[in-house]
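Here the complex is missing a single protein chain, while all its other protein chains stay put.
Naming follows writing order (A, B and C), and every chain is counted from residue 1.
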């Protein structure tokens, strides 16, 4: 939980940006925007959520599981690289 | 674009639910909530976005590409089933 | 089905490359290879499968649903761009 506290400002700022994206998506739906543009906005929101999930997971693994043990931190690398390929 | 107009109320309601989820995520971050709960909330938002993307894509394919041609509508089925397996 | 017939050589070549990747993954497992390398090989196989799924879906939508209608082909574009962002 420490890493959430430590990164709180940054994480809250990211969530607020996502709120803004979702609000703009709502406006687009009420203004008869083309489906292509709607799909692009939806995919952008999904990308932002994926990025936030990756950040929280990485923080959790590093601070609650690997702690400050350099060897354990190094062992996280292959898992984090798979996660990044999933959560683009 | 017709399907967005036709389903506008339903789509806007779904987006508003997502806005609510994102707002509750922001509150959770400011209240030192456990990472596990934060990750669960994030995964739920991602699931809701995926569901909305699937609905808009399905509507787009059905009304703008297959139109009201039964044979073309039937040919969409295998693609829609792959999309559903991705966008759970 | 016509597009599978038409692209058969290319599709079979891609499947054979995936077979080769899977065979090399089996060798890696029997030779006590580092987990990081195993995970990389697995992620590469997944990427190759995703690419093949995208190609077959695109071919199916273009030849069985949009047919040779330019307007319908154009309407596929926003869906194909979402699929590409998923199936990297």
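Definition applied: a residue touches a chain if its C-beta (ideal position, glycine included) is under 8 Å from a C-beta of that chain, and two chains touch if they have at least 3 such contacts.
What you see is a predicted model, and the numbers here were worked out from it, not measured in a lab.
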Residue numbers in chain C that touch the chain omitted from display: 1, 3-5, 8, 11-12, 15-16, 18-19, 22-23, 25-26, 29-30, 32-35, 38-39, 42-43, 45-46, 49-50, 52-53, 56-57, 59-60, 64
Those residues of chain A which, in the complete complex, touch the missing chain: 53, 57, 60-61, 64-67, 72, 75-76, 78-79, 82-83, 86-87
Residues from chain B at the interface with the omitted partner, ascending: 35-36, 39-40, 42-43, 47, 77-79, 81-82, 85, 88
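The rule is simple: only the chains that are shown with their structure count from here on.
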Distance from the mean Cα position of chain C to that of chain A, given in whole angstrom: 26
Chain A and chain B: spacing of chain centres that average the CA atoms, whole Å: 18
Centre-of-Cα separation between chain C and chain B, whole angstrom: 24
Residue list for chain C, restricted to those that touch at least two other chains: 78-79, 82
